[in-house]
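Down below is the structure, laid out as structure tokens.
One chain of protein is taken out of this complex; the other chains stay put.
Chains here go by letter, A and B, matching the order in which they are written, and residues are numbered from 1 within each.
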Amino acid sequence: MGNCSQGCQHYFCRPKNTNVRVSLPAVCFVWQVAMIILFGVFVRYDKEADAHWSETKKEENITSNVENDFYYRYPSFQDVHVMIFVGFGFLMTFLKRYSFGGVGFNFLIAAFGLQWALLMQGWFHSLDPVTGYIYIGIENLINADFCVAGCLIAFGALLGKVSPVQLMVMTLFGVTLYAVEEYIILNLLHAIDAGGSMVIHIFGAYYGLTISWVLYRPNLHQSKRLHGSVYHSDVFAMIGTLFLWMYWPSFNSAICYHGDGQHRAAINTYLSLAASVLTTFAISSLSAKRGKLDMVHIQNATLAGGVAMGTAAEFMIQPYGALIVGFCCGIVSTFGYLVLTPFMEKCLKIQDTCGIHNLHAMPGVLGGVVGAITAATASNAVYSPEGLINTFDFQGNFATRSVTTQGAYQAAAMCVALIFGIGGGALVGLILRFPIWGDAEDDNCFDDEVYWEVSGLNFKD
Amino acid sequence: MGNCSQGCQHYFCRPKNTNVRVSLPAVCFVWQVAMIILFGVFVRYDKEADAHWSETKKEENITSNVENDFYYRYPSFQDVHVMIFVGFGFLMTFLKRYSFGGVGFNFLIAAFGLQWALLMQGWFHSLDPVTGYIYIGIENLINADFCVAGCLIAFGALLGKVSPVQLMVMTLFGVTLYAVEEYIILNLLHAIDAGGSMVIHIFGAYYGLTISWVLYRPNLHQSKRLHGSVYHSDVFAMIGTLFLWMYWPSFNSAICYHGDGQHRAAINTYLSLAASVLTTFAISSLSAKRGKLDMVHIQNATLAGGVAMGTAAEFMIQPYGALIVGFCCGIVSTFGYLVLTPFMEKCLKIQDTCGIHNLHAMPGVLGGVVGAITAATASNAVYSPEGLINTFDFQGNFATRSVTTQGAYQAAAMCVALIFGIGGGALVGLILRFPIWGDAEDDNCFDDEVYWEVSGLNFKD
Partner (left out) sequence: MGNCSQGCQHYFCRPKNTNVRVSLPAVCFVWQVAMIILFGVFVRYDKEADAHWSETKKEENITSNVENDFYYRYPSFQDVHVMIFVGFGFLMTFLKRYSFGGVGFNFLIAAFGLQWALLMQGWFHSLDPVTGYIYIGIENLINADFCVAGCLIAFGALLGKVSPVQLMVMTLFGVTLYAVEEYIILNLLHAIDAGGSMVIHIFGAYYGLTISWVLYRPNLHQSKRLHGSVYHSDVFAMIGTLFLWMYWPSFNSAICYHGDGQHRAAINTYLSLAASVLTTFAISSLSAKRGKLDMVHIQNATLAGGVAMGTAAEFMIQPYGALIVGFCCGIVSTFGYLVLTPFMEKCLKIQDTCGIHNLHAMPGVLGGVVGAITAATASNAVYSPEGLINTFDFQGNFATRSVTTQGAYQAAAMCVALIFGIGGGALVGLILRFPIWGDAEDDNCFDDEVYWEVSGLNFKD
């Protein structure tokens, strides 16, 4: 029962009660009511979504409705939205008897998380000090979805081992930590991270892994019979994989600056992802008897190229640079599944259901490093003076920052993400160990019947 | 056999013949040929889709192609299109042996319905009295998809109990009724209903429920063995749920006016849907032994927030207002599944396969009420004078209408939708009772083998 001293075992090791009939509705109601009150006090439409827009247009000399940010970002927003709910949701249906939990709890915590993220990110980024209001528009919705993505990554490590109430608590704290970490990285350090290699992936992955470490289940092998896939659950998971893969260019370009920034981010991500597919297939085949491919690799490591292009998405990394990043990620990520995941479970006592260390943590770190290097080597010749200012937002307080300094701050940002992930995960993991959250026994993990009415199962055990 | 006097039983109760080999092809061919002829006589491209567009641009001083309505609405159109075919289609795959019928018949009647809708709506809205032509563009395609949505909602109540020929007849009349009802509500009453809480959801739901009432099957319990889901059919249905949920902001904003209207509608719907997820999970858990969640609730009631934001989508309801709407809908809709559906089946003799009363009828009414109230309380301060005119289209004949009057007309519109739904449903239900349409016996419902070649079933009965 967890990686802690034996002294606390007495308290923590009472027989488990998975009845969430009181706790789950209570948490849902209390938090939703809190959201309504806080939104009532703090949140209003921003000027582009407010009915005063026709006045704003006159004041700001905007001639066409098409200049409303909605038209620049809405298609990308919808793609990101699909990634959050169908992408992450179906990626987690791969277990033979935990598909309801995978897609259903993903739905629950994402729907809660995005509300809380609008508030937390709003307080840090969009609060008008005069009126005291947070003004939200389409970019806030995208950022809220991004923030939720961090928590869903963490969910990947915990899949099948925690109760929905624990997931709600994990999301509440995760979103809070994310908003602070994001503020430090983007505003104080002024690092660039449009697709969130650091802010989303490093943070989310280490947050989840640390929680998983604290919640270590020594007898998880008792659920071995359910800890795997069946034929059709692997096909369901491919729905998630493909929607993540296809829409990742939108993810990385969604909040880039208008024009060439969004355009370039989409191209880079498209190429990086394509390259990681080939190296994933190569390593997967190379590692198995008779060259047989493993669905777990195809479902996950093919996405590593998107994770690793998060930071440098809008940089002038050039098409071949993007291919190199994807090439490396596919290899690293697939090796992770082959070598690291079993090692971590056995030696480090980290049980990582979906292998988020391979899909998010390592490619995220790689992405952060690539971002730091490419930022430090940026030049006026490659970017044009105005392009350099646009890309790195060298304006206001940061007008005089050099690209080398920027590179150093990018590296620092990576450390911040790591610290928040590990520190936050340790804290939240301890909270989640209280025996009040309704999680299941070790021999009852990965089983939908604990939290769902399941009828008419159609597979052999 | 149905809720009618015993006198007509002799005629209506002959043994049933489910052979549709003549009737289905005949209906498909006749109606498709009719469409071609009518399109030949009536339908042409509108000026933004016609090759004369380069001349139009000069005449109307349009400087950029991006002002073509295509670029404002095409992304939303595609999202709506996905909702119609994948959203509604897969939502109806939840039955263990009726997945082909759910997604397949949905495909058939939507593909027919949208053609007929282009004509019917065209005659009412886009007919040029001079040339006698209907001019269609991207907005017509969206409206046709909307119109089809009404019939697909009605299909939800009938799922598994009717033949494809009956569905085609139901769609033919449904689209016709919809177009008239829509004309009365939007043009004569000048009510606002961008996302169709009233026009689409109230109409569609009561249309389907009334047909279901007329076609009451007293011995439907004989199909009990097939009237439920299996594990993987519930996962398939989640594909439908999630695509409906994710793209609902596009549905409600698709035909809003350009700029802040579309922007605000997307934000409101996004928030309302998020809130209804939490209350759905809460009530579902609260109502079951040991707090176990029910997939039927998660698949359906989570969407109620989108239905209820249909009318007020572009109003200045504020973010917290949208959350409150979603909060209430999730509760009402889930209670519907728990209490009302069994009650209606037992006492009112309404067999509602998908529970459209809970997902569309009640949230639709709630949405209509919210729309009427928020319209009646709109003010220049909140909307700005110009914003108020844009939002409620207080122009031409309606330039002098007050917001209070508008509220009253919104309420009247709700009654019109209700009357058309119930009245039309009664009429069409009677037509569908003729024993010529190839529907199945009571003990043969919910079974794909009646209308599909089914091989290699892979589940236990």
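Convention: a residue touches a chain if its C-beta (ideal position, glycine included) is under 8 Å from a C-beta of that chain, and two chains touch if they have at least 3 such contacts.
All values derive from a computational prediction rather than experimental measurement.
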Checklist entry - Among A:Gly40, A:Gly228 or A:Gly423, which residue is in contact with the omitted chain in the full complex? => result A:Gly228
Checklist outcome for this item: Missing-chain contact, candidates A:Tyr72, A:Tyr98, A:Tyr206 or A:Phe394, resolves to A:Tyr72
Checklist entry - Considering the whole complex, which of A:Gly132, A:Gly291 or A:Gly396 touches the chain not shown? => result A:Gly291
Checklist entry - For chain B, which residues reach the chain that was dropped from this view? => result 18-25, 28-29, 31-33, 35-37, 39-40, 43-45, 48-55, 57, 64-66, 68-71, 74-75, 78, 81-82, 85-86, 89-90, 93, 97, 99-100, 103-104, 107-108, 111-112, 114-115, 118, 136-138, 141, 164, 232, 236, 239, 438, 451-459
Checklist entry - Of the residues in chain A, which ones touch the absent chain? => result 64, 66-67, 71-72, 75-76, 79, 96, 228-232, 234-235, 238-239, 242-243, 245-247, 249-250, 258-260, 262-264, 266-267, 270-271, 273-275, 277-279, 281-283, 285-286, 288-295, 298, 302, 316, 318-320, 323-324, 327, 382-384, 386-388, 390-391, 458-460
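We take it that only the chains that are shown with their structure count from here on.
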Checklist entry - Using the average of all C-alpha atoms in each chain as its centre, how far is it in Å between chain A and chain B? => result 34
